[in-house]
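All protein chains but one are shown in place.
We just call them A and B in the order they show up, numbering each chain from 1.
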Amino acid sequence: MNFCLNFVLFLVVLSLMSAVLCAVTKDAFARGVSLALSAVSCAANAVILTYVGGEMKNFTYMMGHYPHPWGNELRLGPTEALLSVAFSLILFLCLLGGHKGLKGRIDPGKEKYFHTMVCLLQAAFLVLVYTNDIFTGYVFIEICTLASCGILMSRQNGRSILASVRYMIFSLIGSGLVTFGIIFLYAVTGHLLFPELKESVAALWAGGQYRMPLLASASLLCIGLAIKSGLFPFHLWMADTYSAAIPAASGILSGIVSKAYVFFLIKIIFNVYGTDMFYASGLQNVLFILGCAGIIVGSVQAIHENNLFRMIAYSSAAQIGYIYMGIGLSPEAGITAAVFQILTHAATKPALFLTSSLLSDTAGGAKKFKNLQGIGYANFFGGFTFSVEAFSMIGLPFTMGFIAKYLFALAAYDSTAVKQLPALLVLAVSTILNTFYFARTVIRIFQNPIRPHTSRPRAGMGMEWSFYAAAALFIVLNLALGILSRPFVDFLGQCLSIF
Amino acid sequence: MFEEFFWNNRIQCVAVVLFAVGFVTLLLHRNLLKKVIGLNIMDTAAYLFLTSLGYISGRTAPIITDGAPAMEKYVNPLPAGLVLTGIVVSVSVTAVMLSLSLRLYRRYHTLNLDDIYQEIHREQEREP
Partner (left out) sequence: MKRQRFKTWLSQWREDRFDWTSETMGELHPSAPQAQPEDDAWRDRPVRRLYEGELKFFRSTFSYMAAVLAFVMIFFLLRAVVEMPNFGSADSPASTSPVIKRYIEDGLKETGAVNIVAGVILDYRAFDTLGESHVLFTASVAVFILLLQTVPEKEKERERRILQDDLILKKTAQVLIPLLVLFGIYVLLNGHLGPGGGFSGGAIIGSSFILYSLAYGPERLSSLINMKTYRAIVVSALFFYSLSKCYSFFCGANHYETIFGPGTPGAIFSAGLIMPLNVAVGMVVACTMYGFYTVFKQGRL
């Protein structure tokens, strides 16, 4: 076994230990620790990706002396490595771009707890991506919930506390459903590790035994994780949450946490139920319908919004809808498009949150569009970054968003006749709606200001090189993957074919 | 018929009913403390279900004292371990929910979510 496979274990333990360390040091040191941790994690995952992607097969990594029906295990496949590289990179960029904005938004002396939570999130999403054991997944989902609630409530004002309560309630409902789904699964199979679960579920499904419990567990897991990631009828927490949090935190929450849940769901679909059972159960149709509805409803609500942050939050609801639509379409092309959309959204939304908070700070804390008019001239780089990321959300060529929409269109074209037309229609309509609200915002930002921005910029996220570096990296990432998409999508397809 | 459907799985049925009760309380009740109670009912129902899966009638707890373990003598030890993990999770979540409620109560002097929303609305109306 190659030594670099041990890196995942080291990374998880390192994240947990640096979380504990962050909780007892000074703020500045904790800031350095969390930033360094995400950089280290990105590098180490990249090493794993080069090895695993070169071999192009799935490795299992025993957590202890006992192999898979008995002990905990991780599974290191190319898809997992790719996703964790992406998530670690996004986390690093969020922290790099947002760490100046923490000052003045968190009580002095409590910033270290924010970084503790970030380190715990790092551990949680690594395990959620790599795990090969459904109960480990449950434990780290809970860590993820508590830690994301923690970074949300670091901002200490009444509004964010209320948002945390809402977020927590929805998350706990999701956790309760996931717990019951896992218990049902254990009751009818007697296993908790993915390989054995897959075997017994396939045998039971083929033999027609325990159909109802299997279906019930699948739907409980789907609904639970959908609530946690904010699929359409359950997306109402999103606007409050993302607009109440610190910019770095809303970037992390929208870019990483909700995506980690979706990826865990995809992993369960592939590795527990198997695509044969899942796509025969009818659940994929539910996800498809909810996804399509979420796209339209999220976009319409975003159009209705006159607050920049809440608009971006509702557009997140629409983007989550795309992912579930892809899952509902087909197990091959649909899932590829969904995973690409996960990457696209994770690379775009944090940048949007960071730049819009920069713009809002430049305007003296304004959040309404009216007060943001012409702010692009006061802070050109912020306006430029916002425009590029907004174009990616719309899906203009040369950006990742274009490739994602193209992949969805291909998947829709190849799918069954019943889903073909609605999916294509939803794609077209949602592109128009996206254009409507994002282009409107970009135009508003670069319009002539009604009155000059006399109010001085808010303390905190000012003209900092770290923010510019992060924003430039976000733009480069977006354009590079948008332009050189072909080899990347091919690689992703290869990875998913052995997922 | 009753025996066939419900008595054979009596503990699981009770657990499911408790789960639904806790779920609905957590989702729909407007009082924050009652939401926390609902959360605990829901979690307890899950652990009741899990514990009942481990029980095998006529067998004893998996503490091996005679040195010659045979599978036919002991109940399933795995659900007990899972429940132990779950209890700690539920304690942690309850603590966080209670501290959130405490913060909201200190600010608004009520635990009713609707009243808190209204209070927030009033607060915002007073602002310029």
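The rule is short, and it goes like this: a contact is a pair of C-beta atoms (placed from the backbone, for glycine too) under 8 Å apart; a residue touches a chain by one contact, two chains touch by 3 or more.
Worth saying up front: this structure is predicted, and the values here are computed from it rather than measured.
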Looking at the full complex, which residue from A:Phe184, A:Trp205 or A:Phe438 touches the chain that isn't shown here?
A:Phe184
Where the complex has a chain not shown, which of A:Ala202, A:Leu215, A:Ile296 or A:Leu396 is the residue touching it?
A:Leu215
What residue numbers in chain A mark contact with the hidden partner chain?
1, 5-6, 9-10, 13, 16-17, 19-21, 23-24, 61-66, 69-72, 104-105, 107, 109-110, 113-114, 116-117, 120, 123, 127, 133, 135-136, 139-140, 142-143, 146-147, 149-150, 153-159, 161-163, 180, 184, 186-191, 200, 210-213, 215-217, 239-240, 243-244, 301, 304-307, 310, 363-368, 370-371, 455-459
List the chain B residues touching the unshown chain?
5-6, 8-13, 16-17, 19-21, 23-25, 27-30, 52-59, 61-65, 67, 69-71, 74, 76-81, 84-85, 87-89, 91-93, 95-96, 98-100, 102-103, 107, 114, 117-118, 120-121, 123-125, 127-128
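Everything below uses one rule, namely that only the chains that are shown with their structure count from here on.
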Using Cα averages as centroids, what's the distance between chain A and chain B in whole Å?
27
Under the touch definition given earlier, write down the residues of chain B that touch chain A in their complex.
12, 19, 22-23, 26-27, 32, 35, 39, 42-43, 46, 49-50, 53, 78-79, 82, 85-86, 89, 92-93, 96-97, 100-101, 103-104, 107-108, 113, 116, 120
Give the list of chain A residues in touch with chain B in this complex.
135, 139, 142, 145-146, 149, 153, 158-159, 161-162, 164-165, 168-169, 172-173, 175-176, 179-180, 183, 186-187, 192
